[in-house]
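In this view, the complex is presented without one of its protein chains, the others remaining in place.
Letters A and B mark the chains as written, and numbering starts fresh at 1 in each.
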Amino acid sequence: MGRYLRRKITIYILTFFVAVTLDWMIPRFMPGNPILILVSRFTGLPQSAKVMYSYLVKAFGLDEPLWKQYLNFWIAFLKGDLGVSIYMYPKPVVDILKQAVPYDVALLLPSITLSWIVGNKLGAVAARTKKLDSIVLPIFYILTATPYLWLGILLAWFLGVVLGLFPIAGAYSFSTVPSFSLDFILDFLGHWILPFLSLFIVMLGGWAIGMRNMIIYELEADYVKYLESLGASQQLIRKYAFRNAVLPQVTGLALQLGTIVAGALTTEIIFSYPGIGYILLEAILHEDYFLIQGCFLFIILGVLLANFFIDIIYVIIDPRIRYSYGGEI
Amino acid sequence: MKVSLRVENLRIYYRTLRGYVKAVDGVSFEMGDEEVLGVAGESGCGKSTLGNSLILLKPPMTYMEGRVFLDGEEVPIWDNEKMRRFRYRRISIIPQYAMNALNPTKKLKVLMDDLLREHGSDFKSHTAEILRRLKMVNLPESVLNMYPIELSGGMKQRMVMVISTLMNPSLLIADEITSALDVSTQKAVIEMLMEFKSRGFVRKIFFITHDISVLYQIASSILVMYAGKLVEKASTDEILEKPFHPYTEMLISSLPKIGIKYGERKLKGIPGQPPPLLKPPEGCRFKDRCPYRHSKCDEEPPIVEISDDRVVSCWKYA
Partner (left out) sequence: MEAISTRRELLFFALRNKKMRVGISIFTFFVVLAIVGPHLTGYDPLDYVGPGYHPPCREFWLGTTTFGQDVFTQLVYGLRASFFVGLLGGGIATIIGLIVGFFAGYRGGMIDEILMMMTNVMLVIPTLALLIIIAAYLPYRGILIESVIIGLTAWPWTARAVRAQTLSLKTREFVDLARISGMNSIRIIAEEIAPNMMSYIFMVFILQFGGAILSAVGLDFIGLGPTRGISIGIMMQQAVLWNAIQLGMWWWAIPPGLAITLIVGSLYFMNTGLDEVFNPKLREM
């Protein structure tokens, strides 16, 4: 177990380094001078362009040797300074991001956990009878093939516009102010439900399919045959198979995080939901490079933390890791 | 001998896209109470199918016809639900895959408790007996709190032995339990099995193996199968001393014997291959490899009862 955890932590630390380095590297090594690109799109007076240019050179630290730039980047990062946003000048990037995180957590945590739990249950049920399986499986496939953003559009159009049930923009109405009052919470939930459903429904399909396949695989295992030979009921067998099939679903969760992040990004954009995804889009549209970099780092950090958390859970639930003397599964 | 297990004309086929593979094609035999029947034959002869069909008949195995009686009661092997009454309590199995038979994510104690509860009992009621049997197979008490991954292959197999026989079944099917072991471990396993039997933990043993030399040590009778058919059944001594069926004869002579040097008497193999079971040949299935073949062999040989507990299926004795 120790070896397993150490290996994982090494990868995460390495990944973090690589990610931060990439984040620092890419603007600098892309063909062309990023500052020039920035300035060339700046539609102001030539004199202001010159000021912009020298400011940006300083901000990017391009007047210093490369290794020093890299070091400065790290120092700044560890101090919690991710620069200042350009389009929301002079708000620091970290503050913008900190405001967006709670909305993301409120959206992602429930949708991921609920879709995982419900999806697994549905997948297990589907694996029970062939008839049920052949009916629901195509449905799950279609669900998981649906791009998040299209489902978002569908829901927005159908439930939002046609039926007028839910609002389709923002996290709360323009007239309200965030607080912990019941009114605000209800208003928030009304705005929250459509983006939540877009993510929930698509992910559900994926988990259901995965679980169904894992259960079918488990049901062919020798230990199931043995149990059946010794007179175990279908109920017990299903219980055991489910328990064992859940394990790879947990690791699957970690592997899916990348895709889920992408889906959340696009969903937020459709519903103008002020999470990091939405901020990222705004940053791109306004060419706010510091903000873009900040978003990237936040996303990476989030994914790494989530991965680590899932790995810890996995160690707890799979005895084979604890007692085996090997490394990975 | 008092007949305890009777199998009548059992046909078990495998359904494949190209047709039915006739794995067990009309096999009948009897076992006496407290008998150890060795079931021998080469790979693919149907012995494993035969043994497994008595406890768990699942697709692709298809029940075609035949009847099975245990201690006078009919055993409905074609009905999975009804069979649950017999499984574990009256008929049990030590499977060929014994090393993988234990659920890797359950502690052994929990596994046994769950299994026993399926049969209206629980771990607590059997604790004393379980501990006793663990001692008999040289397993420490601590294994009960372990996960299968913490046990070695041999330990797992002994554990399966204890679990499978816990309810003192009338019939125990042992499916190639020595096949993957070295000779000294084989001896230990067989001794344990015989100890279990002598203490009444199991009454009859249906011992499947491709290795006749093992049967000599434990079986009271031997049933030889070839290409889905029963070719000979007799007491162990009779078979080894004077085999009747040509196949049995060649099987025995292909065994090395202690004391005879290779130069003096060459080991004889049996040239050729068993016939395909999808479209078996007409008549005796061994005819293409049999040195005694003659024209009558193109007809299905009858099952000749030589004596009370000796049968041969060969025209030589008809």
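In the analysis below, a residue touches a chain if its C-beta (ideal position, glycine included) is under 8 Å from a C-beta of that chain, and two chains touch if they have at least 3 such contacts.
All values reported here derive from a predicted model rather than from experimental measurement.
Contact with the undisplayed chain is limited, among A:53, A:74 or A:150, to A:150. Checked against the full complex, the one of A:132, A:161 or A:189 touching the unshown chain is A:161. The omitted chain makes contact with chain A at the following residues, 11-12, 14-15, 18-19, 22-23, 26-27, 30-32, 34, 37, 138, 141-142, 144-147, 149-151, 153-154, 156-157, 160-162, 168, 216, 220, 255, 257-259, 261-262, 265-266, 269-270, 280-281, 284-285, 289, 292-293, 296, 299-300, 303-304, 307.
Criterion: only the chains that are shown with their structure count from here on.
The touching residues of chain B, counted against chain A in their complex, run 55-56, 58, 83-89, 92-93, 95, 97, 100-106, 114-115, 118-119, 147, 149-150, 160, 163-164. Here chain A touches chain B in the complex through residues 221-223, 225-233, 236, 240, 243-244, 247, 318-320, 323-324, going by the rule given at the top.
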